[in-house]
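With one protein chain removed, the remaining protein chains of the complex are shown where they sit.
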Amino acid sequence: MIPSLLLEETYLEGSAIMKPPRFHYCSPRILDEALTLLDQYGEDIKVLAGGQSFVPLLNMRLAAPAYIVDINHISELHYFETEDGYLAIGAIARQRQIERSLLVQEKHPLLIEAIKHIGHMQIRNRGTVVGSIAHADPAAELPALLTCLNGEVLAQSMHGERVIKAEEFFTGYLTTSLEAGEMLTEVRFPWISPQAGWSFIEFARRSGDYALVGAMAVLTPALDDTCMSANIAYLGVAGSPMRAHGVEKILVGTKLDAQTLEDAAGAARDIVSDDMQDVHATVEYRRELASEMTRRVLKQAWERRERQEGAQ
Amino acid sequence: MQERDDDFSLCVEECEIAVTVNGNRYERSVPVRLLLSDFLRHELHLTGTHVGCEHGVCGCCTVLFNGEATRSCLMFAVQADGMAITTIEGMAGVNSELHPIQQAFREKHGLQCGFCTPGIIMTVHAMLHEHPDPTEDEIRHELSGNICRCTGYQNIVEAVKLAAERLRAPQMEVE
Partner (left out) sequence: MATRYFGAPVQRLEDPRLLRGKGNYVDDIDLPEMLHAAVLRSTHARARIVHIDAGAAQALPGVRLVLTANDLGELLEPSPLLVPHAALTQPRTQLPLARDEVRYVGEAVAFVVADNRYIAEDALDLIDVEYEPMPVVHSLAVAAEQGGPLVHADVPGNAAAQLAQTVGDPDSVFASAPHVIHETILMDRGAAMPMECRGVLARWDAHESMLTCWISTQGPLPIRNGLAAIFHLPEHKVRVIAPDVGGGFGTKIMMFYPEEILTPLAAIQLGRPVKWIEDRREHFISANQERSQLHEVEYAFDDAGILLAVRDTFLHDTGAYTPYGIIIPIITACTLPGPYRLRHYASEFTVLYTNKVPVSPYRGAGRPHAVFVMERIMDRIAQELKLDRLEVRSRNFIQPDEFPWDVGLNYQDGGPTKYDSGNYQAGLDKLKALLDYDNFPVLQAEARKQGRYLGIGVGCYVEGTGIGPYEGAMVRVESDGRVFAATGVTTQGQAHATTFAQIVADQLGVRPEDVLVTTGDTQAFNWGVGTYASRAATIAGSAMHLAAVKVREKARQVAADLFEASPDDIELADGKVFVRDAPHRALTLGQVAISANPLRYAYGENARKLMTMKLAGTRPGPALPEERGSPGLEASAFYSPPHGSFASGVHGAIIEVDPTTGNVTFMKYAAVHDCGRVINPVIVEGQVHGGVAQGIGGAFFERLVYDEEGQIINASFMDYLLPTAAEVPPLLVDHVETPSPLNPLGVKGAGEAGVIPVPALFASAIDDALSPFGIRIREMPLHPCRLYELLHEAQQ
């Protein structure tokens, strides 16, 4: 779906256009061919995967690439598999496939929860996990979750490949550290410890909308049932998905008593950047939402933790 | 780099495609920027698939793409090459009797102007295939990708419940 902030800026055109501009199209069957094209056309070519964010931008001519490489027929990118430490998802695995996977439901319920919040069933049927990451919408679920889990992406080009940490990948509003000629071919969502409690909550105006603010947390208890580690991230609070290291620090070593929760909720306000004002929310309101979403995810995540044996 | 016969780097602006829609095979030459919704409506004259926003929110253009409910305004016709699509025109039976979902919409007054209806029927078809016995909350949530401006959804929800009940029954009772 279309990023709302981007749209707001472009209304200023008063435009009435809803059909895509002319472009050249190619639909290679193997990855190397796609990478060759990316290498050849550089900034002038865009990758089309699920297209659920990209095609609206084309329809409104907010994007007008000269070339489009459609990767939907590259079967070698159509996978998701468990790896040591993470779930690897290939570039054309649909969000809906992951959502339906019994394996992922069992092994990565937080990812399932995040995916269920994406748009509507029709969007998830076509939309890809990797495409959502590559689009880097700060209000989207998966970039925030990848950030929360300290996940990684795999970028490939004619000249090699590199693994990029989530926090280094998302560099700003709809922008990433991906370079011309590179393609995002895989995303890696780290597993969560079985003892950890997790939660994903967002505040959206309607069912399926981008949230105004969303929060997610993974809390791992120590043997003494204090919080050993905390991963907390937010969507809709800044130009990029935001990990909240400051909030995490408040929690580690505590038992998430009421005062700690309030301290964390208070600290969460700072994560909202000063320019996050739009038609639906002021900055102050977003801060309040971030604070409240923090309370809710922390409570829920902590309730879901598995108490360690020997915990008092 | 693998060798290949055809010159894959030859990016095109026009393309030959063969698409199966409602069981019929169509071969056409299309501009690559032609949206699937426009292809169905204006090339194949299957005008039951409607277009309400062309930015992927309203759901009027929902079709089944390889069996999955999909927004046809967010795909290009060229991407349907070799694929199977079902539109509202493919829902009624061979003798043109209404599909149980269509019949339920009729009996429960689940439509008014009828513009959003085809997209909703396609969504409901996919929904009930996956969840034959949805709760009211599930129905409302799954329907939220289709906007109706006339009915207030009340009778649409009733129609979905009725259709689900009938589709679950071993044999549909014909009134």
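The letters A and B name the chains in turn, as written, and every chain counts its residues from 1.
Everything that follows uses one rule, which is that contacts are C-beta pairs under 8 Å (C-beta built on N, C-alpha and C of every residue); 3 or more make two chains touch, one makes a residue touch a chain.
From a predicted model like this one, the values you see are computed outputs, not experimental measurements.
Peer 1: If the hidden chain were put back, which of B:Val21, B:Leu36, B:Met91 or B:Leu162 would touch it?
Peer 2: Touching the chain that is not displayed is residue B:Met91.
Peer 1: Since one chain has been left out of the picture, which residues of subunit A touch it in the full complex?
Peer 2: Residues touching the hidden chain, for subunit A, are 1-2, 4, 7-8, 11-22, 60-61, 203, 205-210, 212, 279-282, 285, 288-289, 292.
Peer 1: Could you please point out the subunit B residues that touch the chain left off the display?
Peer 2: The list for subunit B reads 31, 33-34, 38, 41-42, 45-55, 57-58, 60, 87-89, 91-92, 96, 98, 102, 105-107, 109, 111-118, 121, 136, 139-141, 143-157.
Everything that follows uses one rule, which is that only the chains that are shown with their structure count from here on.
Peer 1: How many Å are there between the centre of subunit A and the centre of subunit B, using C-alpha atoms for each centre?
Peer 2: Comparing mean C-alpha positions, subunit B is 28 Å from subunit A.
Peer 1: Residues of subunit B touching subunit A in their complex?
Peer 2: Going by the criterion above, the answer is residues 1-2, 4, 8-13, 15, 31-33, 35, 38, 54-57, 59, 62, 65, 68-71, 73-76, 78-79, 123, 126-127, 140-142, 144-145.
Peer 1: What residues on subunit A touch subunit B, complex-wise?
Peer 2: 1-2, 18-30, 32-33, 36-37, 40, 51-52, 55-56, 58-60, 67-68, 70, 72, 96, 119-123, 125-126, 206-208
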